[in-house]
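Missing here: one protein chain of the complex. Every other protein chain is in place.
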Amino acid sequence: MTAIKDSVHGHVRLDPVAAELIDTPAFQRLRHIKQLSTVRLVYPSANHTRFEHSLGVYHLARKAVEGLRLESDTAAHVRAAALLHDVGHGPYGHQTEGIIRRRTGRDHDDIGWLLTDPDREVTQVLERNDLDPERVASLIAGKGGLGALVSGELDVDRMDYLLRDAHHTGVPYGTVDTGRLLTELRLTGDDELVLAEGNVATAESVLVARSLMNAVVYRHHVSRVAGAMLERACERYLERTRVGTDAFRRMADHDLLVELREHVPELGRRIERRDLYKRAAWVGLADVPAGTVDAGREEELAAEREIADRVGIEPEAVVVDVPARPGLKESGSSVVVDGTPRRLADVSELVAGLRAAERRRWRLGVYCPAARVDAVGTAAVDVLGLSTD
Amino acid sequence: MTAIKDSVHGHVRLDPVAAELIDTPAFQRLRHIKQLSTVRLVYPSANHTRFEHSLGVYHLARKAVEGLRLESDTAAHVRAAALLHDVGHGPYGHQTEGIIRRRTGRDHDDIGWLLTDPDREVTQVLERNDLDPERVASLIAGKGGLGALVSGELDVDRMDYLLRDAHHTGVPYGTVDTGRLLTELRLTGDDELVLAEGNVATAESVLVARSLMNAVVYRHHVSRVAGAMLERACERYLERTRVGTDAFRRMADHDLLVELREHVPELGRRIERRDLYKRAAWVGLADVPAGTVDAGREEELAAEREIADRVGIEPEAVVVDVPARPGLKESGSSVVVDGTPRRLADVSELVAGLRAAERRRWRLGVYCPAARVDAVGTAAVDVLGLSTD
Amino acid sequence: MTAIKDSVHGHVRLDPVAAELIDTPAFQRLRHIKQLSTVRLVYPSANHTRFEHSLGVYHLARKAVEGLRLESDTAAHVRAAALLHDVGHGPYGHQTEGIIRRRTGRDHDDIGWLLTDPDREVTQVLERNDLDPERVASLIAGKGGLGALVSGELDVDRMDYLLRDAHHTGVPYGTVDTGRLLTELRLTGDDELVLAEGNVATAESVLVARSLMNAVVYRHHVSRVAGAMLERACERYLERTRVGTDAFRRMADHDLLVELREHVPELGRRIERRDLYKRAAWVGLADVPAGTVDAGREEELAAEREIADRVGIEPEAVVVDVPARPGLKESGSSVVVDGTPRRLADVSELVAGLRAAERRRWRLGVYCPAARVDAVGTAAVDVLGLSTD
Partner (left out) sequence: MTAIKDSVHGHVRLDPVAAELIDTPAFQRLRHIKQLSTVRLVYPSANHTRFEHSLGVYHLARKAVEGLRLESDTAAHVRAAALLHDVGHGPYGHQTEGIIRRRTGRDHDDIGWLLTDPDREVTQVLERNDLDPERVASLIAGKGGLGALVSGELDVDRMDYLLRDAHHTGVPYGTVDTGRLLTELRLTGDDELVLAEGNVATAESVLVARSLMNAVVYRHHVSRVAGAMLERACERYLERTRVGTDAFRRMADHDLLVELREHVPELGRRIERRDLYKRAAWVGLADVPAGTVDAGREEELAAEREIADRVGIEPEAVVVDVPARPGLKESGSSVVVDGTPRRLADVSELVAGLRAAERRRWRLGVYCPAARVDAVGTAAVDVLGLSTD
């Protein structure tokens, strides 16, 4: 066994398959994909990457499968899936996920294309070690009780990123108790992943950690402005160049930053120098028509163009940012109460409170250069049908 | 300035008054009062004392008054109050507070008797340094906006103990963001202590930290059993000996442990060796008659005797433990929202969820030696009118 | 497996034997023996106990034996030895070790008497679980390569206490890299415990951590003054009362503190209130005659009496404190270099530097009440033959 030193978990010991997988170009590329994309423009220490996060998820998965006493072949598939769960990410991770999904129909946790890759290095390593690539892909897609361990409401992905993001941002809210979570996980006879009796507070703690990190870190408005500018720049980049979605998807953060600076300089330079747009509108759920909340990307882009037209500026100078409707995936986790697995939402009054807080914190944003904030704000109210009471 | 090294805050610099106060016997005694009394029987690392906690509260108060830019004389009173806020505690802190209150009418944050002490060392230090002991006592009692900083919903006491208890138990839920809290505190023109605009999540984070620490640490059933045994032993000790309440109040933990072992050996030895009673009843709020929930200590003791009688054992072999009705003091904290100070409970949907969780977690307990659990449980149901559905 | 939460290692999982051993009175007593005795008078957060330290040593031993892939019976003996390694300590740990050794010839790591105890609870648990008490005792005494893991130059005891003392004092120097140390330990064919190739710096880091913690924590002069007063008070206590060495050895810290306050009040009260003697002499190795450095305890006590006589004060008012000659046990650890186990002292130039630093920092101390410092200092120079150049 070799070991890699991690800032969060200390020594991460690698089984031989993991050591081989790490050396593939597809995995090494994760060194160049930041975990929190534009959050670093608010929390400057948040430069950690999906490489080290993937090692951390692997480490927690290894401990979890030891605790669950899985048989060795199953455990090996779970470990490989945990390690590989993020290799499907495009540059800047979630920030380009929508773009790629709209063009390919595939999410980051669909690693099917990787397994059918021409160079097939990851596949070859798996097959050489008697692991079934399809089974690994299925775990990454979250199928079954063990899929839920890799990608579900109580997954090791979440445990690692909450802890790691807390460590690297300096915001303590994410410091979940992974020791306890790993000790208390159970796989029921119905192939359901649950927390053992006496762990309602444990499950609540994860939900709360996620909710507070959402409020203070993941959805910080400065990060959202930069992220929306980046997404907008990528769309324009794909229009202006002949770069295909597949080549785009394989880029690393540094490639994209250099490309955007060259091909979409009006946005690319600003992102690089943190010379960001300001908020022309920042509006809560109650003041946005349902049609606007649920609009597709095409409608958002049309709204951007119309707002820009009315103000008389370039379309790149207006960015409309409409997040998905608020939700809290973690509230679907299951905990044993009086001998029966129950959904957390059914046994904890906190879930309703946290969901309400998510709704309260939801904001539609419209961003533009500081000098145009008033005009763009006025146009946005009109074009998007925002209430101004 | 001298400095003391603290495991939580690093170097704590002491102003000259603080350095003098620390050398008084009343403050040195806090070295011998554990912060979490019987919690150490569950979390063995939780041996920290009110001495270091008081230094931590002083440290945070010093930073808070710097941030609030108080004038120097006011700041000096706040610092002294923060340092001295716990000198009124009896042995084992909150565990003996009820006993002392019932016999004297005084709580731990009433330090009036200390100021009228025959030896008056604390008073002398304060007066020698032109500080008004009555004003210090009033701050410790929580009066006014600055009193709220020492003892209120957003006080530095709470910030320190959540952090410190997390550090020493190893349970991460208490790791609040004191840096942010201290930066965001404001004193309004109406002498109200509030958090500045944009800090609903900050205030929620304190509430959540407290609620999770309640569930997992402060009200852990093993700690409650030991605490109830200790309280029961103290009552018996005061009956059996001629020790007066005042002498009792001035004891340190080690004095009490030795005294109980000698004078109430049936309970004292068990506490020392962690040979604890087991739960004969553990019943939620819905299953306890209101009269039982709100009963006074005399009624509880009468119930203990009656249960013991029915089972035919010594009265010390039954301990009835009825906590106060659930509440969450922190929900009264104020945050500025849209320019106006609002009570957290009025702007955060989480508060209701957390209160409901506190109610859900409330338990009445009846404890006795393991061999008698069944008989005592049956008698307790009857005597206390517990529902068994 | 049950688990206990520890502030340093997080979840410590207990095998069934460990869970039983922990419930014996001999082990529960360790809750009442502080790890760093009088150091808490300098570093007020240092209230951790030998109970939690023993759990930590057990935890590291469990990881070490997993790494060494020992067969199961051997591993079980090592784990039990690690857990029990400190049950032989008297009250205040090392501070009373000299007294007990002089009266019984036994050190704290000789747990023979425990195994022949009338109540024999520890022995019974071991035997009930097919563990050989003599073999456990032999490991605690440090015999063989695995004994060296429990009590040797690279033992898990040291790893835990350096880390734990750093965590609880707030002094970072002790934060050794246990992850690396455990990964790199090897047992050679000659039953020698060594660090694998490439770990000279790893071994040096332990040595350096120990040396810096010595300088700043373990041998801080205030802790030494209090410790010497305590030892002196214990000797007087044993003279003044009929308490036998065996009863003394079984006391806990709180028992001793209360006893000293009653029977040796002139020293006991001072220790409790941190009203300590001051240094009348504080003299380096070069200025102390070899005869004084190597004097036995009887000669030290005679010197105390003579100094007190000359000044005309009570013998308890003078405390002579002569530490053992400086050394660094860790320098005997072995590291593989170019394929051969080598003693660290033979491959690292740092060892000589650290030994020299230990010699430089060595001090003989003479302590007395502040008012008598000058007179006692003068007498001490004369009586002890100290050089005053």
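As written, the chain order gives the labels A, B and C, with residue 1 at the start of each chain.
By definition in this document, a residue touches a chain if its C-beta (ideal position, glycine included) is under 8 Å from a C-beta of that chain, and two chains touch if they have at least 3 such contacts.
Just so we're clear, the structure is a prediction, and the values are computed from it rather than from any experiment.
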Among A:F51, A:Y92, A:Y161 or A:Y277, the residue in touch with the chain that has been omitted: A:F51
Of C:V216, C:L285, C:I313 or C:A375, the residue in touch with the unshown chain: C:V216
Options B:H77, B:R180 or B:R270, residue touching the unrepresented chain: B:R180
Residue in contact with the excluded chain [from C:P16, C:P172 or C:G327]: C:P172
Identified contact with the non-displayed chain, of A:R102, A:R128, A:H254 or A:R325: A:H254
Absent-chain interface as seen on subunit A, which is shown: 4-8, 10, 25, 28-29, 31-32, 34, 40-41, 43-49, 51-52, 55, 167-171, 252-255, 257-258, 272-274
Touch residues of subunit C, complete complex, unshown partner: 171-173, 175-177, 201-202, 204-205, 208, 212, 215-216, 348-354, 356-357, 360-361
Positions on subunit B contacted by the hidden chain, ascending: 3, 5, 10-11, 13, 179-180, 183
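Note that only the chains that are shown with their structure count from here on.
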Between subunit C and subunit A, distance of the C-alpha-averaged centres to the nearest whole Å: 50
Averaged-CA centre spacing for the pair subunit C and subunit B, given as whole angstrom: 34
Per-residue multi-chain contacts in subunit B, two or more chains: 171
